[in-house]
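The complex appears here minus one protein chain, its other protein chains still in place.
Coming up: chain A.
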């Protein structure tokens, strides 16, 4: 790397938490005007490093250098003042306030303590225009899309004249078009000579966008490639997981049995047209669509977690009425929800309790007593079989990385007598290694005759994993593609079809959904 352009340097950074060395001796530099990717499995230490950069954590050893000067942040404000801004995965903005107020939050223009509304508006408008955003600065933030929130975050960072801007998984909930827009802005920031750090699990994005890349593994620095064109996909994956992954999806065709799950003309909150689909024994079906297409809503309706306005759900040929998730689980229908933190884990409870929360009802003695021996052995079995990285099954689940939390939730359902597995974005925000393990579990399930229906907005994943892909758009099912005929173009065309395009596209439309 051209060292005289190195602007931001990490020097022997380490961070120790009680019981865990989160970072050990991390050293590398980032140049001005370069987009530097940070990659690694979840728990590899990227988030911790960003938190040190943001001033939220203080390093246990080592230090940061900006522009050649050793610096020390005692809090996040220090970092902001030193020109470091982090755009987090979860956006930290005030939803009820206007766009303009959010951009200038903490430094609102004022006269004698009274906010100068006109100046605020003008300044914000100028910032927004600079980012190519055409929205009224007075709009309350909650009316904007996630992509627009992100732009507001970026605008906010620029008001502090941030020279170092770090993005933490910025594209995880954006559509393809929004991602392009974001990349355009990031490149602009790059040409202005800023240092961009970019954390993502999406390999294609990193190759598409970044100039340099640094890989972490288990809190240690593995390598930096200052020219990303000199490194291959396989090399990167190997650096991250320390082993060859081969074809990450490992798809092989399987025999399918009779229809196991049948959804007929289901209408539920978030769906705009009656949805019908079938999943056979041992079949893996992907539900693809952009954010807001209604995939989660359909899954929740099947699972009995949201009310059914009309339609029927049949399991193994028998029509079932699920009044709640409990009924669905009793019939062997399981759901891994989309938002792990809000809907999946009970954060303050142990890995063991999180695994056994559902299955424990079947192992009670005297009708109501917990069978602790069974729970312990079941949890340990799941930890072992699913390779959940945790010091013990007593550990609080909130201390685990996202991938390991997800595996624990899979363990929750593997403890049950399962017929149909519904997975909503099972690999969102999860590192490559854990993804691979989850794919393996999904294939195992299918081989045991379980029907898998999974929602994904990661197109290569949906294509690589599923026997069949059902595409949704704006609350309706719009088409279906078999594994062999499915391509990214076809799936995207279905998912994004606009009115200007002809309706007679080359893909089989599903008759029921063309209302």
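The definition used in the following text is that contacts are C-beta pairs under 8 Å (C-beta built on N, C-alpha and C of every residue); 3 or more make two chains touch, one makes a residue touch a chain; residues count from 1.
By our rule, contacts and distances are computed from a predicted model.
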Ask   = So which of "Phenylalanine--tRNA ligase alpha subunit", "3-oxoacid CoA-transferase subunit B", "Ribose transport system permease protein RbsC" or "Aspartate carbamoyltransferase" is the UniProt name of the chain that got left out?
value = "Ribose transport system permease protein RbsC"
Task = Could you tell which one of A:11, A:202 or A:361 touches the chain left off the display?
result = A:361
Note = Where A:343, A:385 or A:474 are the choices, the one touching the absent chain is A:343
Key: Hidden-chain contact residue, picked from the options A:78, A:116, A:138 or A:218   = A:218
Task = Based on the whole complex, identify which of A:35, A:103, A:305 or A:481 touches the chain you can't see.
result = A:305
Note = Cross-chain touch to the chain not pictured, restricted to A:82, A:165, A:287 or A:329, is A:329
Note = Note that chain A touches the chain not displayed via residues 17-22, 24, 43, 47-48, 217-219, 242, 303, 305, 324-326, 328-330, 335, 337, 342-349, 353, 357-358, 360-361, 364, 368-370, 372, 389, 391, 396, 398-399, 412
